[in-house]
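Left out: one protein chain. Kept in place: all the others.
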Amino acid sequence: MKRLSSTGIVVTVLVLVVVVGAVLTAAEGRNFFSIGNIRSILTLMSVLGFIAIGQTLVILVGSLDLSVPYVASLTSVLAGGVMAGQTGNVLPAVLVALGVAAAIGLANGLIVSRLGVHGFVATLGTGLVISGYLATNYQGNHGSAPRSFRLVGATQVGPVPVSWLIMVGCALAAIWMLRRTRLGHHLYAVGGNPEIARMSGIRTWVPVVAAHVLCSVLTALAGLLLLARLSVGSPTIGSQGGYDLMSIAAVVLGGTLLAGGKGNVAGTLAGVAIFAVLDNVMGVMQVNPFLRDVIRGVVIVAAVAVYARREIDRRPAPFDRPGARTPSLQEASQS
Amino acid sequence: MRSRTLKGAVVASAAALALLTSCSTDSSLDDPDAAGDPGGGESSSSEEWFVQADFDEQMEQMDATFEGDESEPWLQYIDGDMTDTSEFADDAGGKKVCFANASISNPWRQTGWITMNQQLEVLQESGVVSEMETRDAQDDDNTQIDDIDYFISEGNCDAFIISPNSTAALTPAVERACETGKPVVVFDRGVETDCATTFIHPIGGYAWGIATANFLSENLSEGDKVVALRILPGVDVLETRWAAAEKIFEENGIEAVDYFTGADPAEIKKIITDELAGGEVQGVWMDAGDGAVAAIEAFEDAGVDYPVMTGEDEMSFLRKWEDTGLNGLAPVYSNFQWRTPLLAVEKIFAGEEVPAEWVLPQVPITEGERADYLAANEGMPDGHYAKFGGEDLPGYPEVWQDRVIP
């Protein structure tokens, strides 16, 4: 317990939330672990999960992405339009969605790294640009997904939705990328301290751009999943979910430093799961929707506070922190 | 340590690969959950909101005769196809109702939600309904789809009431609810399927647009300018209001400019102030009355004559309308429809037939009727709606005055 890693703490919090949730659900005369309930939680996790994985990469490299809701909406209407209900169009639609998202990510990354605009402002800006485009060109729902594509959103293996499995697959791929590839290490290095990263020969803009592209592409996957679930493209679906702030909250809840350079995807998934369980339990208990926001707000701050306190206690021994690979990584914990 | 991470990475990537391959096999499986109507979803391209047939139908319905007692408008309907509900007839009572609500994020929905809960109290007392479990999607389609699926598998529901967040997106989920064989009541915004036992709604957005635009056109002359204040784009019940009004303004040579306000009074006041700085404005049209007062105050502050104006039956507008004496109309998107779903459930379990499409009256409040509605709703908060239809329910008027939201 004493040497619990940050991810360990998040997982502990998650277990705690699950236990409390199970008890409260039982008090309502329901079974928390029933197939329907587990499926509901995992479904709620899927969309935010994709986006939060991407957001983790962007935050790790020291930036932010506030454009995610609009990217999700845009990809959902674009893909829906290309599909137009035809199974044969699924592949081109997916490619269009991912391609457009990658281009947006590229733009975000270049604005942040080459023009030197803070990620908050850059992506707020691109988000507004996309939002104007959506409002002008899509009045209401657009296009439709064929049945074959809708199955992605509706199929389960036991209680586990396929969409959740894909999301976890992406998470594992991201974890692998962060741990095993040069790009992953550079991402941490640039996020930890761009100056030092630059001096040690890293072209600092590369990881920044890569993280933004990956984030937008993962967000496009979320948009495609939403298309599969809704069966139509919706120009407002991203804003409906409030995915910008919630994904950032999930990332920080998962133990990733908002300043960048330290954190991991597994913690983010646990953060997303905490939100999903919280929402699920509040739904079962029929908590007043206004009070739900109050509880969400308090839980976010309280949970991050628990984690942040631990960080302070751990300060004296920075070197055996997990993920601390290069000296520059330790820097991040000080900021 | 290093070899462990390496092993972990190999396992991770192998697992990812396995997952990706396994899901492709899964998707070819025929899953009953996904059994939607494959033909239904292929119609929509970029939707233009104006549909002439719907416009004409609602125009006719505005003059239609409504069946039923005029003092209980929430039970009135236009004669049409009826759904036979004898299969659901059951005297046992104590039914559990599951309500998937889109949200209570605006005063109109809040007022209706309060009324619905008071109606629930009546039915619980009479023993028809044992309880109503509600899931609130907080304006998110994705959440509401999950809410409905949760009800189907976990809710132990005897009947479903669904107030869809959006039309096309919720269609498959409503169809899944229908497939349970339990009665399904849809109200307010519709879905693209007629599988529901009954779909309850006031006449509709076109009727709103027709009533308001005709009123403004009659009271203004050709070439006059109307500022249209709209809440947000993309919501069908709001878009059709504007689609109808825009067409009528065009026909009558009224110049109309539209803005999205997010129902924020500060935004509304800015828009009107800017418009007044740029020239005269003779009329104001709103797709919902929320924030109407700010629009009127902008005219006061600019020191110009009041416009001809259409708001809504929200108390703030009715009060300001009376104070200023401006020439106006309060269109109504009948808030009393929130009573109807539970009463429909009562009828369904009694085996009484219900209209397949339950079109409720939607009559604007005119200047002549205003005083009556103001008197009847004295003491209600500004966000209350005059035609809420809950005067005979328990808790009246305190529950609405204090806005007790469960």
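Observations
The letters A and B name the chains in turn, as written, and every chain counts its residues from 1.
Just so we're on the same page, a residue touches a chain if its C-beta (ideal position, glycine included) is under 8 Å from a C-beta of that chain, and two chains touch if they have at least 3 such contacts.
Just so we're on the same page, contacts and distances are computed from a predicted model.
Protein name for the hidden chain, per its UniProt entry and selected from "Multicomponent Na+:H+ antiporter subunit C", "TldD protein", "Autoinducer 2 import system permease protein LsrD" or "Acyl carrier protein": "Autoinducer 2 import system permease protein LsrD". The chain we do not see here touches A, B in the full complex.
When the omitted chain is restored, the residue from A:18, A:35 or A:129 that touches it is A:129. Listed residues B:179, B:367 or B:382: the one in touch with the omitted chain is B:382.
The omitted chain makes contact with just one of the residues A:183, A:196 or A:285: A:196. Only one residue in the set B:62, B:75, B:120 or B:294 touches the chain that does not appear here, and it is B:294. Of the residues in chain A, those that touch the hidden partner chain are 62-64, 111, 115-122, 124-133, 135-136, 193-196, 199, 245, 248-249, 252, 258-260, 288, 290-298, 300-301, 304-305, 308-309, 311-312, 327, 331, 334-335. Interface residues of chain B with the unshown chain, by the touch rule above, are 104-107, 110, 114, 233, 257-260, 262-266, 268-271, 273-274, 277-279, 290-291, 293-294, 297, 301, 316, 381-384, 402-405.
One rule holds for everything that comes next: only the chains that are shown with their structure count from here on.
One finds 32 Å separating the Cα centroids of chain A and chain B.
Residue ranges on chain A touching chain B, taken from their complex, read 30, 34-37, 39-40, 43-44, 47, 81, 84-85, 135, 137-148, 150-157, 162, 165-166, 168-170, 172-173, 175-176, 179-180, 226, 229-232, 234-237, 240-241, 283, 286, 288-290, 292. Contact residues of chain B toward chain A in the complex are 5-6, 8-9, 12-13, 15-16, 19-20, 22-23, 26-27, 29, 31, 33-34, 36, 38, 41-49, 103-105, 133-136, 138-143, 145-147, 149-150, 152-154, 165-169, 171-172, 233-236, 239, 260, 405-406.
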